[in-house]
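The other protein chains are all here in position, but one chain of the complex has been omitted.
Showing chain A:
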Amino acid sequence: MIKNTPILSNEFLIKQLPISTVFINRESRVVLASDKWALDFNFQGKDYIGKTIYELFNKTSDKWARILESCFDGKFPEPEIESTTVPNSREKWFEWTSSPWYDEQENIIGAIVQAEDVTDRVLTEIKLEKLQFLQKETTEHGKLGTWEYNKQQDSFSCSQMIRTIIEVDEDFDLNIDNIVEFYKTGYSKNTISMAIYNAREKNIPFKEKLQIVTANGNEKWVNVSGMPLIKNGEYVALLGIVQDITDYVLKEQETKDNEHLLKTLINNLPLQIYIKDIQSKKLLANKSELTFLGLKDENDIIGKDDFDLYDKATAQKFRDEDVEVMISQIPMLNKELSCRNADGSTTTFLTSKIPLKGENGEVNGIVGISMDISEQKQKEQELKDLISVTSSQNKKLINFAHIVSHNLRSHSANFAMLLDFLAHEKDKKERSRIMEMLSESSKNLMETLHNLNDIVAINTESNIIKQKVNLNTNINKVLSKLKPQLDKNKATIISEISNDVNLNVVPSFLLNILENIVSNAIKYRKPQLDPVIKFSLNYVQNYTVLSIEDNGLGLDTKKYGHKLFGMYKTFHGNPDAKGLGLYITKNQIEAMKGKISATSKVGSGSTFNLYFNEKN
């Protein structure tokens, strides 16, 4: 036994104490301990008597020294709770109660330290604390309020959050009846009233999404649920949870509205809009796109790619573009694309493809916008055609006006000059000469007016009535009319035209045109060569082309080509030439929606090609 330590006669009793108790002398050494203490701290069968408390617990904490010191001074320190890790056991919590140890003479000879295992209590406290924290956070973040109605006491209590939600302060006296009044009149109030009634009377729990009107008049959305508490088969209380979901509902509504707006917009735009994923499979297609592809339901297109929808070549073209846009991440804007339809027509699109980027900038598809501009294209072409027709008409008109003014002016200038001479001329012979010239001039003027009138008549719409006539019959008519000249010049006619060729023409125009060209061939023959005139027929596009070839003088088409069909242009100094024939010919064939061209070389004859329009 340890020196200076009184022998305890009741050591046996102490060992059997049901509480962990240890007696420590002033040197901090264990003098005695209950078996429970040895058990709790795993000292069973070990030699712990006489060792210092620090050695045993492997602790050097000042706290214990202070606690023991104060016991030695006759004080009673506050109990301490400490966790202890006992080998081979889970963490344990002990409450240490220390007090001075007196001998019979009331001298302090050490300290009595008792340890109580409070592990369960501590763990429960921690758990509760955690739960309380969680509940607080949950109710605050989730805007969750709870209330409870106790049937027996007819009492109503609620959490602060309930008051926050319905916007009343703590002084407001809430009860099971007036809380219903905060629900919006109509569906919400009826539903909650019914639910509470059913819960109280029939023990039915409830969960509803309803609207409330707060004390301040604000409308809010709440999720409200109620649970009747049953004890021994009897309803004793009703628990309620109210969650403010206004923000969520409004956001949801806003999202829905936005989605609806976007959908409405996309579907009603006169543009084809689609979204494709990275594999060019369609994720979305608007109404226009569906209509274009001849589909009714969006589900018929979702997940399909262009190879399912277009021919291979077109699909490949589209796919290549998609890939290009997705790789480069550069939008393709307003590109004109043509694709051939099943019926042979061509549709022209103005297409834009825009890469669709994810949150991290990675491309995960494309948005495509296409506009069918076939109609505009066609209009554009029609407009171009119209402009070309108009400008050619205009040119013709100006040319005609110019010619008319020039011709009339030249006659009137002659009249003016001759009349002036006449006024001053005294010589009789000279006077009669001037008079002769005046009458010649007047004759010329009459002829000019007559010619101009003919030309105007050609271009008068009402005169252009086409009908089917046999070509050979008409050629023969002209040839027999020109027979004297043909015979006189020993002309040879070669025709490759079969008898069944019919043309849709104005008959008088055809005769006039043929006569003009054939008589030109005679007029501009080579002096030492018998004229040969050859007729042949071809079909070019919509035209039936009659070619009339001669072996005459020919002319330099490079130099005169643009003037060949002009008015009053002659090229060979032939006194018979009036420069009107080909101008009239051109007008007549154009009035029949045809055209005329000529190929020629000086010295090697000319070929006139007459294009007869069989369609219009």
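By definition in this document, a residue touches a chain if its C-beta (ideal position, glycine included) is under 8 Å from a C-beta of that chain, and two chains touch if they have at least 3 such contacts; residues count from 1.
Please note the rule applied: contacts and distances are computed from a predicted model.
A chain of this complex does not appear here, and its UniProt-recorded name among "Mono/diheme cytochrome c family protein", "Response regulator", "Peptide/nickel transport system permease protein" or "NADP oxidoreductase" is "Response regulator". Among the residues A:M437, A:V469, A:I493 or A:V545, only A:M437 touches the chain that is left out of the figure.
Of the candidate positions A:T214, A:N414 or A:S597, contact with the hidden chain is made by A:N414. From the set A:H406, A:K490 or A:K558, the residue in touch with the chain omitted from the display is A:H406, counting the whole complex. Within the complete assembly, residues 402, 405-407, 409-410, 413-414, 416-418, 420-421, 437, 440-441, 568-573, 577, 579 of chain A touch the chain that is not shown.
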